[in-house]
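Below is the structure I would like to discuss, written out as structure tokens.
A single protein chain has been omitted; all remaining protein chains appear in their positions.
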Amino acid sequence: MSADAIHEPGGIVLEDCRKRFGDTIAVDGVSFEIVPGEFFSMLGPSGCGKTTTLRMIAGFETPDSGRIWLGGRDVSRLAPQKRPVNMVFQAYGLFPHMTVAENVAFGLRIKKLPRAEIASRVAETMRTVRLEGMEDRHPGQLSGGQQQRVALGRALVNRPAALLLDEPLGALDLQLRKEMQLELKHLQERTDTTFIYVTHDQEEAMTMSDRIAVMRAGVVEQLGTPRELYATPATAFVAGFIGVSNLVTLRVDRRTEGIAAMDLGGGDRILAPDTDGARDELTITVRPEWIKLGADAGPRDSRVSGTVSDVVYLGSVTQVVVDLPTGERLTVHRLNDELGAIDPRPGQRVTLRWAADHSYVIGSGGASPTDGDADDEAATAPTGAAGAAQGRR
Amino acid sequence: MADVAGAVEPRVALGAGSVRHTANAVGWAAFLGVVALALFGPLAILVGFSLNDSSILAFPFEGLTLEWYRQALADPTLREALANSLGVALVVAPLSVILGTLAAFGLTRFRFRGRGMVGALVGAPLVLPWLIIGIAALMGYARVDLDLTLRTVVATQTICTFPLVTAIVSAQLFRFQRVQEEAAIDLGCSRLQVLRHVILPHIGPALGAAAIFAFTWSFNNYEISLFTIGFQQTFPIWVYSSVRNPDHTAVVNAVSTLISAFQVVTIWLAIRLLRSRGGGALSIVGDRAVAAGTVAEGSGVPAPVGAPR
Partner (left out) sequence: MAAITTSADLERPKRERFRGARRRGGALGILLSPVGLLVVLFVLPMLIMVQMSFVEFPPNTDSGYTLDHYREVLTNDLNLKIAWRTVMIASISMAIMLAIALPLSYFMAFKAGRWELVLLLGLVLADELAPVVKVYAWQVILGRNGILNWLIPGEPIEWLLYSRFAVIVTLSTTYITYTTIPIYAAMKAIEPSMFEAAVDLGAGWWQQARKILLPLAAPGIFIAMILVYIPMLTDFVTSDIVGGTSSVMMGQRVRDLILQGGDWGAGSALNFLMLAASGILALVAYRLAKLNRIDA
């Protein structure tokens, strides 16, 4: 895909956008490019600037500086009414005095489209969002999930260049949220519309997105595919925000064969790929599912002993938290794939091991330890749309 | 007073055993019955007397007649008073709706310096006694040599009535989800289209109810009319001047019955309208002080009155 794609309808470019409210900096220089048809998420804790960024794209906020391009057109100062994007609000904002069909038809009626066309597009949209038969109900008579679909339909019927979704599933219960996640993903693929999705739920973002921008304090901390974010977090914050992660400080005692090692005494050691020969202290992250219980560690494996502090049965896995002599703690996920496997008990001494390659050095920008063929270019945070498109396919 | 409340309620709250429970239920029913009797009993008896075949207010009833209704409808003074009240109320009500709605929008949807002062000013006519306002108006009109006519009545009544509309409409605007407005803008609405398609439908029933209450307030008003009227009479002033005249009482009963019946119907309609979009505004109508608080405070309706917990 060529880089020109971002100038086609549905392509979006943010150029160093900034926004402050009084003394508060909400967005502190955000830039990214979204290609047409991409499912793009902005993920971060509340107050990270993700909603403000979305509202700048919608036109409800004007950036103090920076530019926003929609399909090759500079819309930074354009009124929200005139932008070819539509939004799905967290609180839905359905019109309670209108029926479902009237809600969906609203945008087309305002644009004064011919009656017949409105009718056929509303009917088509009602099918798309699976609300056939609900046309004459009022929003108050619908369940949360159905209201959600009305809000989606009301936006999608306008065939927006991009659909902006502001934590749209926040009000739904867990089960429904999971269903809607998949449904949203399918909807996005069927309609081939750019979706920009704002959420604080990393699992939600991982499930649906082609690419995710992890945001903190008004800036993009890392931008990449879900896999990149999970396997090669650029910062400790990203590592902590995406999934359960173990952060360990590795003070380099010796370096051999491309491996940096910290000795803990009694043969215990922590190993990591020596990607940055200059530093004496590395921060590494190890995913819980890569750590094994048991002492039969090979020469290229880390080996540490510790005391079990918590054991939590989570269904498919059991989560074991182990306190290390270094004062750090590791979370281990043990797959429950054997009948009668006996979990360790709190207080028990255990030995843990993991492959040196499974220690990911934060900020190294190195290849993913599991995904050796991952594209180096894509792994290093904000790249161009070309890299993004590659990551997506 | 604390003792009175304490003595009655918790017995029910803690009522154990069905005998005691029944006794409590009977006690409450009796209490509510007395309250209802005190509130509506006099009017009910007034209705009875309006049909009584005797011109004096004395028991027992003599027999049924519609004579007093005939006389009431034929009385030229009364007819003029009714026409005056109707005319005044028909001007005051729409004026109040317009002014009150403007004030409600200005006070609820904008934050500006001096907002508290303006809120207090708009709320003041709801709390300060109409006697004082009426006298001040009388002196004001005299000071600028304005003749007292029905117009002066309309002017001062409007000032005292539109804050009620402000309170009712504000309460409805507080309940408006602002996100609807953004959604409408997002779907291509201009500011005016947002007003027409989203906000007006939301406050429409409240506006209707407010119009009815403004009409009722104006029609029923005695204090302000007394001080700002010239030589004409309004209906309350006519009743006032007639009640001490024994020849008139039967006619007063008849016309009061008609007016009350009309008002029961219109007020019921207004309450229905208010409740068609949530019920919080009821307490505003039932209490000028609550209304004043809503206007002055500019934040939310008081506790969830009349709404399910």
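For clarity, chains are labelled A and B in written order, and residue numbers in each chain start from 1.
Keep this in mind: a residue touches a chain if its C-beta (ideal position, glycine included) is under 8 Å from a C-beta of that chain, and two chains touch if they have at least 3 such contacts.
None of these values were measured; they are calculated from a predicted model.
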Chain B residues touching the omitted chain (full complex): 1-2, 4-6, 8-14, 28, 31-32, 35-36, 38-43, 45-46, 49, 56-60, 99-100, 102-103, 105-107, 109-112, 118, 120-122, 124-125, 127-129, 131-133, 135-143, 155-156, 158-159, 162, 166, 178, 213, 216, 219-220, 222-223, 226-227, 235-236, 239-240, 243, 252-253, 256, 259-260, 263-264, 267-268, 271, 279, 282-283, 285-290, 292-294, 296-297, 299-306, 309
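Criterion: only the chains that are shown with their structure count from here on.
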Where chain A and chain B are represented by their mean Cα positions, the distance between them in whole Å: 56
Chain A contact footprint on chain B (complex, rising order): 177, 179-190, 193, 197-198, 201-202
Complex interface listing, chain A residues touching chain B: 58, 60, 80-81, 86-87, 89-97, 106-107, 110-111, 154-155, 158
